[in-house]
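All protein chains of the complex are present and in place, except for one that has been dropped.
Here the chain labels run A and B in written order, and each chain numbers its own residues starting at 1.
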Amino acid sequence: MSELLQFLLSGVTVGAVYALVALGFTIIFNASDVVNFAQGEFVMLGGMTTVFAHAAGLPLPLAALVAILATAAIGVALNKLAIEPARGAPVVSLIIITIGASIFIRGAAQLVFDKQIHKLPAFSGDDPIVLLGATILPQSLWVICGALVVFAGLWFFFTRTLLGRAVLATSNNRLAAQLVGINTNFVMTLSFALSAGIGALAGVLVTPITLTSYDVGLGLALKGFAGAMLGGMGNPKGALAGGFLLGLLEALTAGYLSSQYKDAAAFVVILAVLFFMPQGLFGRKSTDRV
Amino acid sequence: MSALLSIEGLGITFGGLKAVHDVGFSVREGEIVSVIGPNGAGKTTLFNMISGVYQPGAGRVSLSGEDVTGMRPDLLARRGLSRTFQNLQIFQSMTVLENAIAGYHLRESGSVLADLLGLPASRRRALTAREGARALLARVGLDRAAEREAGNLCYGALKRLEIARALALNPKVLLLDEPAAGCNAVETEEIDHLIAEVAASGVAILLVEHDMKMVMRISNHIVVLDHGEKIAEGDPATVSRDPAVIAAYLGTEADHADG
Partner (left out) sequence: MKLTPKQATLLVLAALIALTPFFFPSGYYYRVGALIFVNGLAVTGIVILTGYAGQVSLGHAGFAGIGAYACALAPVHLGLHPALAAVLGAILSGCMAWLVGRPILRLKGYYLAVATLGFGILVSMVLNNERWLTRGPDGIDVPDLGLRGLLKGWGLDLSNGEFWYFFSGLCLLVGAWLALNLYDSPTGRALRALHGSEIAARVVGVDVARAKLQAFVISAVYASFSGSLLALQNKFVTPDVAGFMHSIEMVTMAVLGGVGSVLGAIFGAGILTLLPQALTVFAEYEQLLLGLVMMLVMIFLREGLLPSILRKIRGTGE
């Protein structure tokens, strides 16, 4: 019993990170119909920038803030320099552009930072909390709460603020949004900033547990992407649920089946979901118009 | 003579809205039946159900007596049903000739291996299709544009190209969705003749068209839809005098005077 709980707790922790990456995917996908394969790099940038800013003498919270803002700026640059000029390009081209961006950012990170593995101190110490026979690190709570707070914030933003509704309107129908006077370019820029910022936050929160290096982005991007797809592409609730679910599945696979194949769990599930309900768990069905 | 295409009680709902409800009629060999009605009356939806693009929610479609309700479009094509599209579905990056050849798919396709190896059998099939396609292009007046990329053609020419592609299947039943849209008077008349000619060869034709003059001129039978329901049917003279039809049209005439 406590063993199961242990697996669940570690699953929820990893799942929270996947959920944050998946949320980032969703925000950009909704605003621009682009699946951003560079999403994982935002997580890496968040972690690495904090590490180096902290090492340079900034206090941790300030270093984290700098990292989040810098990553958001990079997100905006990505949109302005690579995504906007390519509007209307076929899916394959967009995939290659964002993968190119991902490789570029990774290459830049290994030059600007280094190729070492880095660690951040945990925010509230390293003493595990005992819970019904299982243990959880305080940092895990930070990660889980971080994901929930971000989700609540997004929910508030999208449903309760004018700007958030403008973003939603744009994702529903770009042309109609333009017609009622929404600046859709601004909406896209905002989405990239938001998405990159959320990714960076995930990086800051999780680095004390999983460590970071210049090349962690791709793996995270794939998992986050898988989570988003599991929940149903374009649905923030789905992204959150899909991310957590994926983390749990991975932890359970690692615990009960094979730790070597824990990464496989994600993709087996994705394939199964895509076979049997191609729109994901919470996705909407779409009909082609002829 | 029995009906080649017959439809009974066909209906579909989109998100609780009845787009088409309980529509039935039939088209016999060599007959031209037109479906008319104001914009949004459900004409294209009806076409999409008959041609297997949408799954009908209710009712039955039969082709030469066989129940083909909701059958996949490619299987319908094998059974002799062919169609064109209101908003054009052209293979843009192919040449005009290749577009027409595509219509010969069922007759030209054979083993993939033969195609990969470029065996004589494969080349023979392709050559026959090519010759047929050239003749068809000449028939719709596009023979001189044969080698041009289809995406560069004007709208009226593309409409004719779609008709040529549909004819390439050698269909028993042909569904034409606004074949004369975007065509000038001369082109419209040419399409008129073409349709009449095809019908005379024994093909059952179902037509959606906004050009009322054309509809009245060539139809044997007219079905009028409004809000997804059949409100009248009969020969052109009867339908044009029908008070329900006049009311349906007068109510919306101003909205699409340009159509």
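Heads up, the rule we're going with is that a residue touches a chain if its C-beta (ideal position, glycine included) is under 8 Å from a C-beta of that chain, and two chains touch if they have at least 3 such contacts.
Fair warning: this is a prediction, and the values are worked out from it, not measured in the lab.
Among B:S6, B:S34, B:S51 or B:Q86, only B:S51 touches the chain left out of the display. Contact with the undisplayed chain is limited, among A:L8, A:I105, A:A166 or A:V216, to A:I105. Listed residues A:L60, A:I95 or A:A169: the one in touch with the omitted chain is A:I95.
Contact with the omitted chain, checked across B:S6, B:S34, B:S122 or B:T188, is made by B:S122.
Screening B:S6, B:T69 or B:S82 for touch with the missing chain picks out B:S82. Panel shows subunit B; residues 51-53, 72-74, 77-78, 82-83, 85, 89-94, 98, 101-103, 105-106, 108-110, 112, 115-118, 122, 125-126, 129, 165-166, 168-169 of it touch the chain omitted from the view.
The omitted chain makes contact with subunit A at the following residues, 35, 82, 85-86, 89, 91-97, 99-108, 110-111, 218, 222, 225-226, 229, 233, 260-261, 263-264, 266-268, 270-271, 274-275, 278, 288, 290.
Heads up, the rule we're going with is that only the chains that are shown with their structure count from here on.
Averaged Cα coordinates give subunit A a centre that lies 48 Å from the centre of subunit B.
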